[in-house]
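All protein chains but one are shown in place.
Going in written order, the chains are labelled A and B, and every chain counts its residues from 1.
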Amino acid sequence: MRTLELDSLVIGGGAAGMAAAVECAERGCKTVLVEREASTGGVLNQCIHNGFGLHVFKEELTGPEYAHLFQKQMADRGIDVHPDRFVLKVDPQKKEVITIGASGATCYKPNALIMTTGARERSFANLRIPGTRPSGIFTAGVAQRFVNLQNRLPGKKAFILGSGDIGLIMARRLTLEGMEVLGVAELMPFPGGLARNISQCLDDFDIPLYLSTSVVEVHGKERLNAITLARFDPGTGKVLPGTRKTIEVDTLILSVGLLPQNELIEDFCEVDAINRGVRVDSMMRTSNPWIFAAGNNVTVYDLVDFVTLDAKFAGQMAATIIKGGRLAQSAIPLKRGKNVGAMTPGKVCAGGNPFTIFLRSRKVMEKGRIELGPGLLSRVHMGIRPSEMLEVKVTQGHLEKIQQMGWKELTISLEEVEA
Amino acid sequence: MERKLNVVVVGGGVIGALIAREFSRYECELTLIEKELDVGWGVSKANSAILHGGYDDPPGSVRARFCFPGNQMYDQLQSELHFDLKRTGSYVLAFRPSELPVLDELMQKARENGVEGCAIHSREQVLAREPNVRPDVEAGFFCPQAGITEPWMVAITAVESAKKNGLQLRLGEEVNGVQTVEEQGKRKVVSVQTPSATYPCDIVVNAAGLFSDEISRMAGAPCPELYPRKGEYILLDKKPAPLVQTILFPVPDKVSKGILVLPTVDGGTLLGPTAQDMDPDRKEDTSTTSEGFAQIFDHTIRMVNGIDLSKTVKTFSGLRPESPQKDFVLEKTPVEGFFNAAAMRSPALTSAPAIARYVVEDLVIEQAGFPLQRKIFFDPFIRPYAKVSELGPEEWEKKVRQDPRFGKMICVCNEITEGEILEAIERGATTIDGVKFRTRASFGRCQGGFCLPRIVEILARELRLPEDEVRYRSGASTLLGKKVRS
Partner (left out) sequence: MKSKKMVCISCPLGCTLAVSYSEDGKEIAVSGNRCPRGVTYAEHEIRDPRRVVTSNVKVLGGEWPLASVKTTGPIPKDRIRDLVQLLVPLEISAPVSIGTKVLENVFQSGEDVVVTREVKKL
């Protein structure tokens, strides 16, 4: 087994990994990026729609174009990309990472490890929808890969469960490329994806959106041939009697959630139960100071631009310790107050760098007040939706105040305000 | 020289596969006919995968005769066929003082059935072995002989072994007729029919699972009417940790052994089965139900703490072939040459090796007097399927040097490489399920989210099929539609 000593190892070459690697290399660190597919880019390669990069590049790019810019940046900085290589084990005691690939096994010994392993899609089986188990049921990402990379439609007549962005994007994609899409069902009483996607993916194509609705049964012996929909009471979460309706489709596309993937480190790094991802502090460190993390394996982001920003920051922080700098050690918990759902970071290093809190509201609010405190920051926001992350910038001034006041914890909350 | 006898086994599940393998020890023209595109896809692939201790069956019943002997034959079988097998032991747990006498009855039955090594464990002993069991457990009847396996792999590897010793395998053919003639006042079987061919035979063993009563009727041989008993299951993720390492039964009731919590051979936790008797015309209804899921949860939380359904990896349901007698039908029928191995309900998986030997040695050779000659050369071994993730990195690297495709990860959840998928195809997989069952690819928590497109690509390439002809299993179970751009 080959052994490689290096400054920083980045595991996962999607949006987060590429950005983190670039920042490390920019600061003079010998950086290797390990990627299990044949090329980097991750899910960006199959996201051929536009909407990426508005914050980071001030341009609206498609996924592959966004990935390409980072691939160029990596090449320009001489980052060693090791594709087709799979990580078997991360050993925090020995500070080793064991991998396997077509050229054999390699043991990496990095001074800093950056985990950018992204998320996986929630499976159909995990929904426990009763009925048969026919072919023709796909998670949206798998369908997208088949369509855009393998040149195959998943079927003829589709229905989409889940109004998250990927489901909406696929509603449009399948329609444009020749399938009939009968509708989108969303269990919640509000849509899961960006409003612009409801508009340009559903409204533009007259694809109906059924809120408070879900699939309660699937039918078909070998291939899917029908699904049964039902309306749900938003208050009780139970099926409303008399609302079951069976429609004939041969394809069911699922967009029912993304789950951060941390199998390599979850046995020894703290996981945030609400994000379902690895918890990081405001310096992008996991509970193990050798390991940094950024991207969808921390929490599921809505915009790749925010992933890039957090991943760049992680790269910078990793580079700081590699280059012999010190990062602030002590961190206080950042707690969730009212109406706050997924959120990162989970801890604040008051002696560290300014950073950005990314969070999601649990509720739709026409007008809401974000409060970080006690009494540190208060801001009003219009049009708050769970599907759209909010950014709260914590400045040097805020950090100094926290140190001055000697607070032992911070809370961030979202209060609904009269419009 | 007399011609060799023609032997046909109908049904390629665990029973049919092991019977075929027994026949392949003898000089004969041997054929196994299976209606699906692969073996082990019927009852064999949707059950609890348990090798029962044998203490539970009514002493004197047919199943009691074969369960423990079958259980004991599995170690040798495993050393020859290399399927996964773990002797986990099993508990029957009492949670109320009123249930304790049942445990004593089980000890008694165990003695009568010749099952050695059983004991009643105290609460402390149970909790020491199984810390997730609810602390109000009273006691547990422990049987060290019980274990878990991968039943479809028993069928797959047994058929491979039989093929190595001369078996002709016919997949995707459904027997739709059995021809008999009257000879000297006795009816005897002459051939078995499928839509594509007629198979002349001297000996037919009917191991057609749920449909064995129908096959028997085709031959004019008596068989009790079978009805399907549906059992639903929920499989939980192996991470963060398996909940139990021993098979856990509640105290049995009149209907069934109960809803269990048990480990699977690859570290997951299996909950189930329910027991729902259905009409005979519903032998193809393997649907799951919301009532079934609710029942599984309600019953299992009474035994074990920490059951978290958000960790569901898979739900499925299987059908057991049940008869009014609730026992195996293993017999030489009045139709000469036609033998039934029917009503193979629990504990048929456990009993299978003993059943196979009984059918060939006792029923066919001794009772019916067919003069089958043992072969001089019979090779009981097959090559184990490669499982590179079980090798350490250095051993894995050696394998990669021989074939770099063992270094290309396809199923990221279970660490299955392209090399293993190619082996599965080389050894008989022609469908996605065929690949899945031989390798465990896409059995994991992402359920094919990452690997499915690659498995389809590999199958299409190796079988020289357009991608829209790649199927999950039999029939119209194709995955994909037309090309986006042709």
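By our rule, contacts are C-beta pairs under 8 Å (C-beta built on N, C-alpha and C of every residue); 3 or more make two chains touch, one makes a residue touch a chain.
Keep in mind the model is a prediction, meaning the values are calculated, not measured.
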(message) Using the touch definition from the top, which of A:L149, A:I247 or A:V380 touches the missing chain?
(response) A:L149
(message) So one chain is hidden, and I want to know which residue out of A:P208, A:P234, A:G383 or A:G397 touches that hidden chain in the complete assembly.
(response) A:G383
(message) Take the complete complex as the reference. Which residues in chain A touch the chain that isn't displayed?
(response) 45, 48-51, 54, 60-62, 64-65, 68, 147-151, 176-177, 194-196, 198-200, 204, 302-303, 382-383, 388
(request) Against the chain that's been left off, what residues of chain B make contact? List them. (result) 484-486
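Just so it is clear, only the chains that are shown with their structure count from here on.
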(message) Suppose each chain is reduced to the average of its Cα coordinates; what separation in Å results between chain A and chain B?
(response) 40
(request) Report the residues of chain B in contact with chain A in the complex, numbered from low to high. (result) 234, 239-240, 284, 286-290, 292-293, 309-310, 312-316, 389, 393-394, 396-397, 400-401, 404-405, 407-409, 412, 415, 445-450, 452-453, 456-457, 467-468, 471-485
(message) If we count contacts the way the header does, which residues on chain A are in touch with chain B in the complex?
(response) 1, 36, 84, 86, 88, 98, 100-105, 107, 120-121, 123-126, 128, 130-136, 139, 141-142, 145-156, 177-179, 216, 221-223, 251, 263, 266-267
